[in-house]
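Up next, chain A:
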Amino acid sequence: QGAPIKLGYVSPQTGPLAAFAEADKFIIDGFMAATKAAGLNYEVVVKDSQSNPNRAAEVAKELIVSDEVNLVLVASTPETTNPVATTCEAEEVPCISTAAPWQPWFIGQQANPGDPASWKPFNSVFHFFWGLEDVIAVYTNMWGQLETNKKVGGLFPNDGDGNAWGDKAVGFPPVLEKLGYSLNDPGRYQNLTDDFSAQINAFKSDGSDVITGVMIPPDFTTFWNQAQQQGFKPKVASIGKAILFPQAVEALGKNGHNLSCEVWWSANHPFKSSLTGQSAGELAEGFTKATGRPWTQPIGFVHALFEVAVDVMKRADPTDSEAVIAAIAASNIETIVGKVAWDGANLPPFAGKNVAKTPLVGGQWRLREGGGYDLVIVDNQTAPNIPTGGKMEAIG
Partner candidate 1 sequence: MALLETHGLTAFYGDFQALFGVDIALDEGETVAVIGANGAGKSTLLRSISGLIRTMPGQIRFDGREIGALAAPDVLQLGIAMVPEGRRLFPSLSVEENLLIGRYGRVGNGAWSLDGIYDLFPVLKERRHQPGTALSGGQQQMVAIGRGLMSNPRVLLCDEVSLGLAPVVVRDIYAAFPKIRATGASIVIIEQDIGQALKVADRVYCMMEGRVTLSGTPATLSREDIHAAYFGAHAR
Partner candidate 2 sequence: MPILALDQVSKSFGALKVADTISFALEKGEALGVIGPNGAGKSTLFNLITGNIRVDAGTIRFDGEDVTRQPPMARCLAGVGRTFQIPQPFEKLTVFENLLVAGAFGSRKTEKEVGDRCADILVETGLYPKANQPAGSLGLLQRKRLELARALATDPKILLLDEIAGGLTEGECQELVETIRAIHRRGVSIIWVEHVLHALNSVVSRLVVLHFGRVIGDGDPETIMASRDVREIYLGIDV
Partner candidate 3 sequence: MSWLDTILQGILLGGLYALFAAGLALVFGIMRLVNLAHGDLIVLAAFLILVLVSALGLNPFIAAAVALPVMFALGWALQFLVLNRTLGKDILPPLLVTFGLSVVIQNGLLEGFSADSRRISAGALETASIQIGPISIGTMPLLTFLSAVAVIVALNLVFYRTSLGRAFRATSDDSATAGLMGIRAERIFATATGLAMMVVTIAALYLGTRANFDPTMGPARLIYAFEAVIIGGLGSFWGTLAGGIIIGVAQTVGAAINPEWQILAGHIAFLLVLLVRPRGLFPRAVD
């Protein structure tokens, strides 16, 4: 058997993004148990990015240079995935990344993000997740279920996600226009803004029925409260990132009811782990049992990251980077988040090589009797194999 296969894993375990990594230990423990049971010899070197892009780049370099890992895995938000992937690309070390929409990942690593002609594919880094086109489709499908005036207010911050979502070429604006929605985008605000009266005034005077955007939780809370205070009550609010985690929705008190968001993964997704054979429900339940906390969406993707890694390593000599890279490119595997294959399906040609897409559906947070919220899948037009749990409802 010889030396163990060394995987390096970077995620934001501390700092503001720590919620994304809360299942890391649970998943890696499960991964080690499963591989051992299967007679495989793996070692995982875990590094904490501290939610800091500088630190993420440093630890990636450490993984490559000191730990000499065979493959780097990285998850959660462009702030973590991009510095790590950039480092791996420069070092010609294979890297698989996930849990960030592919545009901020791919375009965000281009030298001149503003000039599509200059974009180049990468050699050794790969990403699987959904993209903006998916979230746009999911959101507009959800909105389509309701009667609205098709006026949309956009809240896009000046960060990796916000710039991609609001991008005039690849983001929301062109698609919404095509579908007959009018988008009111007042401009990029900075994260941790204390006042949204400018946006609220703009949406109010426009009479927007729909609000969308990709916000960090504190900003959405600030916005949503202020909107209610100012008497601005849209029918739909579909917000990325901010209401990903149940705690963030609970922080809104009763005002979180019927907020909608994209669903990357849920306990009801009809997929199984290729590694442990667990269903999505079983994985989620295992997590809750182990930690006493409710399941969250990133769990499935972190698990899938390790599934892909094992699958790749089965098909290549772990010590041969070229071979590993080739094996990643040739992947075609059913994971707990669905099929992962870098086959260029549903992607523009420039991203086809490095990006694989997973299915995305839409959900709404529903206030449970006796407190707490449930995430109910309300739209599956983009992935009919994922069952819905209800229909889209307008906010109060």
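Behind the choice of candidates: all candidates are chains of the complex that A comes from, given by their letters.
By definition in this document, a contact is a pair of C-beta atoms (placed from the backbone, for glycine too) under 8 Å apart; a residue touches a chain by one contact, two chains touch by 3 or more; residues count from 1.
Keep in mind it's a predicted model, so treat the numbers as computed, not measured.
The candidate touching chain A in this complex, chosen from 1, 2 or 3, is 3. Interface of chain A with candidate 3 (complex): residues 14-19, 51, 158, 186-190, 192-195, 197-199, 201, 205, 217-219, 221-222, 225-226, 228-231, 245, 247-248, 251-253, 255.
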